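In what follows, a single structure is set out as structure tokens and then discussed.
We show some of the complex, not the whole, and keep each chain where it was.
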Amino acid sequence: MNEEKQLQTYALNEIEYIKVHGRTTGQLSPLTLFWTGSAVELNAKGSELWVEVEAGYDVYEPWIGIVINSAPVSRLMITEGRHWICVFRGMNPDQVKNVRIVKEVQAMSGDQGCFLHIHSVKFDGQFLPIEEKPYKIEFIGDSITSGEGIVGAKGEEDWIPMWFSATGNYTELVANALNAEYRVLSQSGWGVFTSWDNNPHCNMQDDYEKVCGILQGKRNEALGALQENNFASWQPDVIVVNLGTNDASAFDQPQWKDEVTGETHKQRRNEDGSFHEEDIKAFERAIVRFLTKLRKYNKKAQIVWAYGMIGITMMPYIYRAVEAYYRETGDKKVSVYQLPNTTEATMGSRSHPGHLSHLKAATELSEYLQDFLK
Amino acid sequence: MNEEKQLQTYALNEIEYIKVHGRTTGQLSPLTLFWTGSAVELNAKGSELWVEVEAGYDVYEPWIGIVINSAPVSRLMITEGRHWICVFRGMNPDQVKNVRIVKEVQAMSGDQGCFLHIHSVKFDGQFLPIEEKPYKIEFIGDSITSGEGIVGAKGEEDWIPMWFSATGNYTELVANALNAEYRVLSQSGWGVFTSWDNNPHCNMQDDYEKVCGILQGKRNEALGALQENNFASWQPDVIVVNLGTNDASAFDQPQWKDEVTGETHKQRRNEDGSFHEEDIKAFERAIVRFLTKLRKYNKKAQIVWAYGMIGITMMPYIYRAVEAYYRETGDKKVSVYQLPNTTEATMGSRSHPGHLSHLKAATELSEYLQDFLK
């Protein structure tokens, strides 16, 4: 291919203008993308662009999406090994293309072997400065926020990366609607206090201060997942917390037991079906703890607990907890918002919200959030 | 990856149950997909499936879409060379997945070097029979039917394969809505009589009887593009012809000149702006000729001339031609249908119909066609 003749290879850290989205270590050689929705952004003035990615995993392979001038154009699985992927070719060399290479799949706490690197690019033109967006939003959530179910037929039941999506996720739609930069921290099955199956270690708050604290294992440690996150470098205007759905299901699941330590945990219901007071209180305290921690690291952000895409069971307790947090701290920049429920018509795969549900949630949440971005 | 241990490789012709969509030579080693929307379909009961594709081109690279259980899950560019692409992995081995590997881009008459082969698959399970759909539809058209503009931002102007799509195209949407198998013959810029720029050789009818007669060059000839198509093997219930848009624009373009032979052609307007009677008659005769040829090869099909997604300039002449055809032949199984126009809100890239326009056209066309499928 003639075009390739003039292609030059650049390590990411050799590129003058480059924008990395999502929490990372700052390391660029290579760049490791941990969270869903994290991305590399370039303004590329040239005719042909390639990107070199590397993936590894024991179970769950990563996927990427390619977004050009805000339009998704490609979505593909990255199998293990190093691959050169052509982002575009044969385009007008004098036009600038805004390009985002987006991680479509969440960080995988269940697969210590799973990683995605971006090493370098091949390009025949020049990279131009990337405009700063006026706002920053951080989303923290579970499978809903991971976009589980956006892709795939309704009947699908396998738990595999293919059904996840960051583009077409309410997080991306809200960010686009509000012209905001965004980050996502999310993990399927996790809650603010326990996981869907009562594991108290699977909560999104204990390691919030780490770059990607939900990950474990030597490799992830080596990749810097457990480093302290640099909060100073990125302060959100709004933090959206979409947690509670898994905490609710814990009440209906058997107790969790740590086979090693023998430690167990169970969120209980009373005989009449109501939530056991102690356990629901523990859930509420977990929310207060998380809000306190979020505020510690995010001084100016409006914190919005947005909940409801798969029912509103925990809403009263979320309100109660936010109220308690307010009483204890006097912090007024915290609010609660009910997201629209997913219906038969908007359901996706794996009984999770489909794209239409994310679209509806994004439309309403954007309306609500814009008051905090003035 | 452990799963791969049991993966076995099969050449396509070693697979007992396999379905090829779109006009091909019947050759399976390798299978060459020429037209947009052409595909390989499998019912795969197993946990992991790979497909080996090969692409070549001087200018325009092919793209494929991966559809699992009727849901599009991946869309990617195929760069030159042979590649093993993982279709799915880590899935429940006992579940059958319906898989379609679809060519997302039209045959490229402008690039004799362009081809897409499918060589073989790797799989750890068994292939099962594929149900026959009750109906067959053939679509014949131009850039609209090629899905040019479905992908990409509104402002995009480069003429590249990336902006084309077969999935999310009205052809696929209509076929799904009517539970029909379908084939597409389409070429951007071409008409029923001349191309958008007055080239009388760029029409969709002269080589209709060939497998993919719009292609030229030794390689395409070697691949069988110019063989006679086997009509007996696939008789459509409905043929949708969506042509005329480029024939209309020819009246506003300078004359075409064959630099070699010096041959020229020009569809003329009168001074008052109206179409020159001779030239418009030539257009109508071309329609009659094409209808006659379509009927010769498709005895039972209802032929529907569906037109209007980018204006209805030629509609009176299309009706006049269909009427003339009817008078000459008495063939009643031909009708005309006006498709909804594309509006600012439904426009895609390259000033072509976007996905929303294809969705609207598909909804209305399906309503109209179902009367012919009873």
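A and B label the chains in the order they appear, each numbered from 1.
Definition applied: a residue touches a chain if its C-beta (ideal position, glycine included) is under 8 Å from a C-beta of that chain, and two chains touch if they have at least 3 such contacts.
Remember, predicted model here, so these are calculated numbers, not experimental data.
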Number of copies constituting the complete assembly, 2 shown: 4
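The rule we apply is simple: only the chains that are shown with their structure count from here on.
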Whole-Å separation of chain centres (CA-atom averages), subunit A against subunit B: 38
Residues on subunit A engaged by subunit B in the complex (per definition of touch): 1, 59-61, 63, 68-71, 73-77, 79-80, 86, 88-92, 95, 151-153, 155-158, 160, 162, 349
